[in-house]
Every structure is written in C-alpha cells, then in structure tokens.
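So the structure is just underneath, and the comments pick up after that.
One chain of protein is taken out of this complex; the other chains stay put.
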Amino acid sequence: MLTVLTITICVGVLVGSLLAIVLDSLTSAVVSAGLASLFASVLYVLLSAPDVAMTEAAIGSGLTTMIFLYTIKKTQGVKKEVLK
Amino acid sequence: MVAYFQNPLNIYITAMAAAFLLGLVHKLGKMASLTLFYGALTMMAAVTLGSALSLSQPLIIQTAGFIAPLSINLQFGYYEAFFTICVNIAALLGGLYLYDYLKDSVLARALFLMLVVGINGMIMTRDLFNLFIFIEITSIATYGLIGLDRNIKALSAGFKYILAGGMISAFFLLGTALTYYKTGTLNIDQIIAMKDVLQDPIGLTAITLLLTALLIELKPFPANGWGLDVYQGSNAGIAAMISVGVSTGALFALYKLLPLFPAQHMGIISGIGLATFFFSNLMGLKQTDAKRMLGYSSIGQMGLVLLALSFFHTAPLTMFLGIVGGLFLNHFLAKAALFWIAGIVKKDHIKEWGILSQSKMLTVVFIIAVFALIGLPPFPGFWAKWQFIMVLGSGNHTFIIAAILIGSLFEAVYLLRWFNYVLAGSEEKLACEKSKRVPVLIFGLITAFISALLIKSSLGPQSSIYFFPIAFAVILMFVGNFIPTKLRALFAISGISYLSYYVQMNVSGLNLIFAQMFLWGGMILSIATFYKTKAKPATYGLLFLMLASLGGLVLSRTTLEFFFCWEIMTLASYLLVISGKNAKKAALTYITFSLGSAAFLMAGFALSNSLTLMGLAALPSSQATIVFTLLALGFLIKMGAFGVHIWVPGAYAEAEDDISAFIAAILSKAGVFGLFVIAIYMQSTISNSTLAYSLGWLGILTATFGALMAAFQEDIKKLLAYSSMGQMGYVIAAVALMSHLGWVTALYLSINHILYKSLLFLSVAGVIYRVNTREMYKMGGLIKKMPISFISAMMAIIAMSGVPPLTGFGGKWLMYTALIEKGWHLQAALAFFASGIAFLYMYRLVHSIFLGQAKPEHKDVKEAPLWLIIPQVIFMGLMMVGSTLPRLWVEKLSVAVGEFMPSTLTWSGQTATTSLGYWNGFMVMNIVGVIFVIVLIFLLLTFQKVQKVKQFNIVFAGERPFTPETTHVAYNMYAPVQKALGGWVKPRATAFWDGVTEWSHTLSHMFAGIYTGNGQTYLFFILLFFLMLNFLIGAN
Amino acid sequence: MGLYLNQYPLASIVLITGFMMILIGLWGMLTKTNIIKIIISITVVETGVNVILVSIGYIQGRTAPILDTAVLQIDALSRVVDPIPSALVLTSIVIGLGTTALMLSYVIKMYRVRQSLNIEDFGVLKW
Partner (left out) sequence: MIKRFFIALSLIILAGTFAKVVYNFVPNTELTNVAKHYVQHGTQELGATNLVTAVVVTYRGLDTLGEVVVLFISAAGVGLLLRRRKNDLVTKEEKRTEPSFLVQSVAEILVPLIFMLGAYIFLNGHLTPGGGFQGGAVIASGTMLLFLAAPYKHLNHGVLTALESISGFAYVLIGILGVTLLGAGHFIDNRFLPLGELGTLLSAGAIPIIYIIIGLKVGTELSVVLEDMREE
C-alpha cells in the first residue's frame, strides 16, 4: 500500500515538474512547480522525514511560489513579446 | 586578549557578529557602521596573522563540544595559514579599495564581510557539507555584490554567474549525497581514509560530481565563459576579490578533495589546468577590454596553479609552498593590483589606458604586476615557475613545458602591448581617491618585499651578490626624481666600478675576459651618458642593473643564477629600450623575442636536469644535443641571428642614442658569452657534429644578410643595427668552429666589436644630437664641423672592415685562418663576400654623413658634446694600442681558450704564427703609418689645386624636383645594387613572424568564439565538462 | 500487482524520481529561453537533489528520528531513520530559497533595463 501511495506521489511530483517546464504560461508553470514541491513534501512524510516535509511545504511550495508570483507581476506587460 | 588573536575561529565570530550588528549600528550613524566594518576586517586579518604566527603544529578546531565526525571541525595548519593570510589581507585592502562602493550601502558591507567568511570557511572546514555551505555563502555574497552595480553589464554577468553557480551547487550537493551514501560520513578526513569504498560506479560518480563542481569554480577551459563575463562586467574591486579571493577558496577546497581523485587519473587534472592556461592566454591575445583581458589572465594563471597542484598536492610543505604557493602568490599579488588599477583608470578599452601614466606610482605598480605575471625575476612567479619547469624537465614532460612556455609568451605579449598603451599617455586627467591608491601601493610594496625575500632565500648563500646590486639599482631608480642627473650618473658609475672590481676578483680565464668586456666597456660608455642634460629618472638605475646582471652572468655557477641574471638583463634592457621616444613598438618586439629566448633557455636547462652549469658537461650525448640546441637557440635569438633578427633594427634604432651603444656594444656579448658557456661544457658532444656545422652556416648567413640589409638602410642607426647583426654572425661562425683558433677569433671579434661599435654609435649619437635626424641623406659634409666624430667613425670603419692597420685586420686574418684551418672553404668564401658587402654600407656611412657638401641648415652645427667625445677618445686610444701591440691582449685570449683545447697560436715578439702564416700587428702599423704619411704629404702639396664649387650649382634638365633632397646621391644610395640583389633581401623573416602573429590572432579569435555571451550555452559547457570528466574517469 | 510493487524498496523508487527531476530540470535550464522558466527549472533540479538525499537516509519500515521518553535508546537504533540527511536537506531547502530570491531580484532588475525576459537579450558580454 505504502509503495503504491509512494509511486502515485512520485508520479505527481514528476508531472508537476514536467508541467512546470512545459507550460507556456509563467503563472501556471510556477503553480505546477509549487505543486510538485507540495507532492515532494508528502513524499518526505512517507519517508519519515517530517522536519523536511514541513520545511518543503512552508518554504519550497509556499514562499518560493510567492516570490515567483511577485516577480512575474513585476515583469509583466511585455510578457507576450517575450514568450513565443 | 592574546588568546583572541590566536584562535582562527575568531575570524568567523568577528565577521558574523559585525555583519549581523551592522544593520543596528547603522542606526547610530554611518561613521559607526563604517568603523565597525573596517574594525572587523582589521581584526580578521590580525587574528589570521596571530593564529599563523602562534602555530606550532596544525590546529584542529572542534565545534559543539564533540569530536569530528560527530560535529564539524575546522583545520588551521600551515597550508591553511598561508592561504587565509592572503585572503584576509586582500579582504582588508580590498575593503578599503571599495570604500566608495561600500560607504553608501550597509547591506553591501555585510555582504563583503560574509564573502570573506565564506572564503575562510572554504579553506578551513573539514566537513563536506559544511564546505557546500561555505561555497554557497561565498557565491551568494558575490552575486549580491556584483548586483551593487545595476547596469546591464553587471546584471547580465551576475546572472550568468548565478546560473553557473546553481548548476555547480546542484552537482556538489548530489556528490555530497552520494558520498555520504557510500561512506556514511561527511568528514573529509574520514572520507579520504575510506576512499577505496568509493571505487565503484556510485562512488566514482560522486567524486566526479564533487570535482566537477570545484573545478568549475576555478573556471576551466572551456566551461568558463561566465567567469570571463563576471570579470569584465563587475566592479573592478569585486572582480579583484573574485580573482584572488573566491578562486583561492575554490583552489584550496579542490586541494582538500584531491586525494579522493584516483591517482591514476591525475593526468586529467593536469590536462585541464594546462589547457586552461594555454587557451586562456591564446584567447587573451585578441582581447582589447582591460578587465576581460585580466579575466583571461586570471583564469590562465589559476589553470597554471591547478596544473602545479596536480603535480605537487602530495609534495612536502616547502616544495608545495615553493611551487603551488609561489605561483598562487604571484597571481594573487599581481592580479589584485591590476584589477584595482583597472578600477582607478575606469577605461574599458586598453587603447585609452594612457591616462594611467599620469600617476607614476600606479604605473610602477602596474609594470611590477605585469612583470610578475610574465614570470620575470625577482617576482614570486619567476622562482615558482623555475622550480616547476625544472621538476617537469626531470620528469621529461616536454609537451607540458612547451605548452607552459608558449602560453606564458602569449600572456607576455598581450600584457606588454597593454603596457605600451599605458606609456602612450593621455591628456585626460586621472582622478584617483586615496582609498583606492593606498591598497594598490601596499600591494606593490608587498610584492617588492616578498621578491626581496625570495632572492635571499632562493639563491642560497650566494644571494647577496645578486641582492645588493638589485637593491642599489632600485634605490637609484627611485631617488631618480630627487637628485640631479649628473649625480645619479656618478652613483651608477661608481657602482659599476665597484662591481667590476668585485667580479674581477672572483673570476678568471674566459669569464674574466667577458667580465672585462661587459664592465669596463660599460664603464667607459657610461661617461657618454653625461651628455644628456636631463635623463629620465630611472635610466641610471636600469643601466646599472643591466651591467650588474651581466656581471652576475659571469659569476653564476648554477643554472638558476645564470637564468636569473639573464632575465634581469632582459628586464633592464627592455625598460631601457622602451624609454626611447618612439620605441614602444620596437620594444615590444624586442621583449617578445627576448622572452622567447628565455623560454628556450628555461626549456634547455630543464631538460638538462642539471642544477649547475658544470653539470652540463656530464650529459649523455643524445640529451646534450637537445639541450645544446635549445640553449643555443636562446642565445642566438639574443644575438640577432638570421631568422630571429627582426627585433634587432627596431630595438637598436629606437632606444636612446647612448643606450643603443650599450645594447650594440655590450649587451650583444651576453649571447656570445652564453654560447661560449655551452660550447665549453658540451664541447665533447658538439665538436665536429652536424650541430656545430649548422651553427657555422647560420653564422655565415647572418653575417651575409646582416651586411646586405645594412647596405640598404636609410636610417643611420638601423644601418648600424644590421651591421651589428652581421658582425655577430662572424662571431657565431667562429664559436661554431670549435677550435682553438676559432674561439680566439670569436673573442677577438667580440672585443673589436665593442671598440668600433662603441665608437660608431657614440659618434652617430653626437651627429644625431646636433642635426636632429637619423636619415642619412639629410646629412653630409659634417667633416669640418665635427672632425673628431669623423675621425672616430673613420677609425671604427677601418677597424670593422679589416683593412690594415687597425684591429680589424687581425680579426679578419684570424678568422680566415681559422675557417681554412678547419676546412670550411665555402664558408670562408661567403664570409669574404659578406665583407665586401660590408664595404658598401661603411662607405655610405662615411660618405653620407661626413663627406660631400654640408647642408645649409647645418651651417651652425658644432662638434659633438665633450661627454660624447671623451669615451670615443678612450676607445680610439685603446684601439691604437691594441692594433700596435696585439700580443698584449690576444695572447691572454689564447691562454684563456687554451684551458679548453690545445693552442695552435704561437708568439714571438708581436708576431703571431699559425699553421697557415703569421701576423705582426706592430709591423703592419708601421708600414701603414709610413704610407699614410707619404700620401698625406702628397695631398698637402697638391691641395692648392682644388677648385671650390657652390653647393647648389647643379643644373637639372628643365625640371625642378619637388623634394630636392631625394635627388641627392646619398638618398637610397644603393638602389641599383638593391635591384640586382632584389630577391635576396626580401624581408622573408619579417613576413614569417608577421604570419605567426596573424595566425595566433586568428586562432585566438576562433577559440574565443565559443563564448557566445549566452548564459545557457555556458551551462551546457558545464554539463559537457562533467560528462567528459565522467567519461575519462569511468573509462577504466 | 501490489505484491510485485512491494518488491521494490521505497528508497529506490524515490531515488529514481529524484534523478528524473534533475533531468527534467536540466532540460528546462538548457532549452528554455525565458529566464523565469530557467529559474523554475533550477528549483526543480534542487528539489530533485533534495529528494535523492532524503531517499538515501531512508531505511525501509522505520519512523522519524523523534524519540519519546518511552522509547528505549537501544531499541531506537532499529526503529528510526537517519537524521543526518534530513538535517542536510533542511539546510539545502533554505539555501535554495535564498538563491531563488536573489535570482528573481536579478530578473526584476534585468527586466527593468532591457524590458525582456529572453536570455538571448543578455549576451552583452562575450568573446
């Protein structure tokens, strides 16, 4: 059961990562990366590392995503010109 | 309190406490936080020094109350002490330098402190993950500091750095994780102890990841584009910290982990270091941006240090510090100073650097730094490189030696080209704050101080012989600004006289003869320098240094001493040449060839495996052939032999007129001396070998082409230069004869050359001084205005051409005798032909300058200044005595040579007899004297019948030329001859060397093409670098 | 199916996930031209490395290294996972946040100067 759960979460992490790379919209990409990070923190819980899980959740998926979003906001307006 | 200064941990504590407090203290006022900042930097430097001084054995610092591996430990041993001292002193001075930059931002100050903490940590920590953290601290602090300048250059450079840094830290962390998986510990000492566990795929991947990360930090070719951008784009003060600080941390971290690297693969590291050194310097050739050029040089130097590290990481302390430490220290001192100067000059393009010359102090530090980087003595790099090359030589790493020497030559070329732009000067004002000037000055002084220490320690018990003359010369150069020219000249001459006394007391035989040539000749010539009312401040110091180094050459017994003096001579003569008015380009060619010559010498000595000159005698014949070839090439370049002569006309012509006399008459004999040294020690191998035979031909060719080229010169000094080249050709051939008579001839010709070339150059110096031109067709008829100069030139020409009764006759007689005795008939014929050609230019010399009718603009010309006349009179006197009583000196030469091979020259009275005939100088003189008197009386009697003609009483066939001078017979005098000999005198050698230059520049451009400026490309290179390393390590 | 899966240790599965994340991230770092996308890719690589580190510390069937007063120390040796990788990852995550913040600040300023997020527009220094 644990294995199946782990594999599911792993797939979640990988899909999140892939989407973060593939998606054209910056905001969606950032949110996917945040999701991947959130899945990773669940993974950490499964691997008996609750301290890491907490950190990943608070920092990796929380604060990091937030500063990305700030940055995207600050660099908007020309977004369409840059992205193909 | 004392304990505080003895515990290296306090470096961290002080810095962190200060950095954290800065924000709060800043509320009290800017002064308070600035005080705290500089106080902390000072204390850190003090703690480092205190800890280093109280070090009796390597210090292990445990933390958290546990012993490693339970907790993290730091180590402060001798190696760490050396590197941390460098870093913390650079930090203190670098902080001072950045005062303007840091004073407005408290955040920047905190970043700077933490940057220093990070570097210290990288050096001291013994824990792998802790190392990761300190690398991150260092990198992040650097990113932040680069961002202080928010222009596009700094931002894009900083961003590329961050990208590369991100990749590096991912690699390092992954490596750490895998290492922990395999070894179960993070303590570096334990990991090293367990390194056998790491010999499986996972372990090797881990090692590769770690080493890739640390190597990339050192910016290896080709994965270093981002590093170059950072050097170019960031503020100079920050770039200096990256170059000397961050790189130091990375280097030491790599040193710590190197034992993990499989020993059989150490060649990979060497290869990376070598490639980085070579290609960086190659690419530096094309560079015109000052800071990027420094970047190439920085990366190259670190490559060299890396190469040394791969050889000596397990060497004992003294050897490690001597070579790796020396190379590092050299880079450290020079690069910090140069980056700082770049920040003061604030000019990107090196063409605009003339502005620097407004500050003498900065220019001096600049040239010291450049010389240090090139590896000239007495700066630290010289000693380290010498030791390194010698070790490489004993291991027969010929390829590495060649690559290092060629790479160094590239570096020398672009750095000295830069120096030329500095010397060009500029109208613009140089603004320089004290806070920036002081660190540069201090680094200059430290460099000088360390160099002095290194002379003392590296040359052993003999060192004071070399040390004091250099010190005297340096003092003489620096007081140059404060005491009058004449007094300086007096000091220099008394210095030379003492030196010549000292040297003569300590040498004998052949060395004594050369000592007398160098020092007596130099002393007499020094009198001439009085004629200038105002000499440049450094001239006499340099002149003394040059002559002293020649004296040292004669004294030296070890190869190191010899090479040291040789390089000092190069350095001094280069600076003398470049102080000529338009000499910059010529001086660059001169020093490039001189350094090339030095490179051959170094390679030769390295492959000889011999510490003493005497030891050259013991080489087995196959090795001796190679060594002789290399060394001979070195000396031949310096003598301006055919093919490598293209520096000759420029350097001789463009140096100041009295200096040219020194170079032509005295300095060119250094090569002769060198040739003699190796010919003597390797006599058994060389005698009757093809090598000697080819050398002989080379000499004859040099003589022929020198004479030919001389005949077609319009510039009087270039004519003399080519003439010197030709005359040296005879000497080369004579040495190559490897016979008693040949060597006596070589010595005879050398001494004779000193006499007449001094006369010619001094006489010409007087003429140029009076008529202000070097073009011969603009002169003429000066015989009445400058009679003594005329007599001097006339005597010189007689002595040179070999016409009786002067010394030249004996020389020619000896030479033909020696050539025929050896059976070199064809060579003798060609030599005779060359002498014929030589008549052409000699005639031109006398005719164009002194004979014919005087130009109207020269009607007020007076005789040359007295100071120029005095040495000429002395030389003329010597020549008369020498011609009349040849036995007086030729016998001495014969005896000196007789030490090495049986004499074939016998004497009775003033008659010298060889197997082919005899020569009596005294008789010749008398006969010629009688004939001369008869002709003179005849001329005096017929003198009244001479008809005088007005100067411009010439009729042109209805045409008036626009430039009447060109119709003068002296203009392009030998054009018809030139037409006849056309193909012979095409500047083939020049074309060849131009081609070499162009090719290396093209290559340079081609390779630099990989640095596209795109951060992503650089990331890809980093990845490829890892894959390559992984492939090489995994291959076995 | 379930049984079959159980033969694979958890640590290996997670390790593979970590490596795949690194590869995905590297692909993004090397091919995306938008600098924000590149930074996102870097965070993916970092997370991948962290995942690997945690998987290395994991021991099948054990619990977190938090010892209640009730647990005997001897017993603990066979009951908890390695605390060291956890400590390392914790540090690494925080450092990751620091670098990401700094990179994004660079991006904002670079955008201010060039009005662009395309990495090819920032090649002012070359050769």
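When the chains are written out, they are named A, B and C in that same order, and each has its own residue count from 1.
In the analysis below, a residue touches a chain if its C-beta (ideal position, glycine included) is under 8 Å from a C-beta of that chain, and two chains touch if they have at least 3 such contacts.
Bear in mind the structure is a predicted one, so any value in this text is a computation, not a measurement.
Enquirer: In the complete complex, the chain left out here touches which of the visible ones?
Expert: Across all of the complex, the chain we cannot see touches A, B, C.
Enquirer: Which residue among B:R150, B:K536 or B:K892 touches the omitted chain?
Expert: B:R150
Enquirer: Have a look at C:I35, C:I95 or C:L117 and name the one touching the chain we're not showing.
Expert: Final answer for the missing-chain contact: C:I95.
Enquirer: Spell out, residue by residue, where the missing chain touches subunit A.
Expert: With respect to the unshown chain, the touching residues of subunit A are 49-51, 53-55, 58-59, 62-63, 66-67, 70-71, 74.
Enquirer: Spell out the interface residues on subunit B facing the chain that's missing from view.
Expert: 7, 9, 13, 16-17, 19-24, 27, 61-66, 69-72, 104-105, 107-108, 110-111, 114, 117, 121, 125, 127, 129-130, 133-134, 136-137, 140-141, 143-145, 147-148, 150, 178, 180-181, 184-186, 200-202, 205, 1020, 1023-1024, 1026-1027, 1030, 1034
Enquirer: State which residues belonging to subunit C touch the missing partner chain.
Expert: Considering the whole complex, subunit C reaches the absent chain at 9-12, 15-16, 19, 22-23, 26-27, 30-31, 55-60, 64-69, 73-74, 76-77, 80, 82-84, 86-88, 90-91, 94-95, 97-99, 101-102, 104-106, 108-109.
Note that in this section only the chains that are shown with their structure count from here on.
Enquirer: Once you find the CA centre of subunit A and the CA centre of subunit B, what distance in Å lies between them?
Expert: Result: the chain centres lie 58 Å from each other.
Enquirer: So how far apart, in whole Å, are subunit A and subunit C when each is placed at the average of its C-alpha atoms?
Expert: 11
Enquirer: What parts of subunit A, by residue number, touch at least two of the other chains?
Expert: none
Enquirer: Multi-chain contacts only, two chains or more: what residues does subunit C have there?
Expert: 85, 107
Enquirer: Where on subunit C does subunit B make contact in their complex?
Expert: The contact residues of subunit C facing subunit B are 22, 26, 29-31, 33, 35, 38, 42, 45-46, 49, 52-53, 56, 84-85, 88, 91-92, 95, 98-99, 102-103, 105-107, 109-110, 113-114, 119-120, 122-127.
Enquirer: Where on subunit C does subunit A make contact in their complex?
Expert: 2, 5-6, 8, 10-11, 13-14, 16-17, 20-21, 24-25, 27-28, 32, 34, 36-37, 39-41, 43-44, 47-48, 50-51, 54-55, 57-58, 62-66, 80-81, 85-86, 89-90, 93-94, 96-97, 100-101, 104, 107-108, 111, 115-118
Enquirer: What part of subunit B is in contact with subunit C in the complex they form?
Expert: 129, 133, 136, 140, 143-144, 147, 150-153, 155-160, 162-163, 165-167, 169-170, 173-174, 176-178, 180-181, 186, 225, 228-229, 232-233, 286, 292, 1005, 1008-1009, 1011-1016, 1019-1020, 1023
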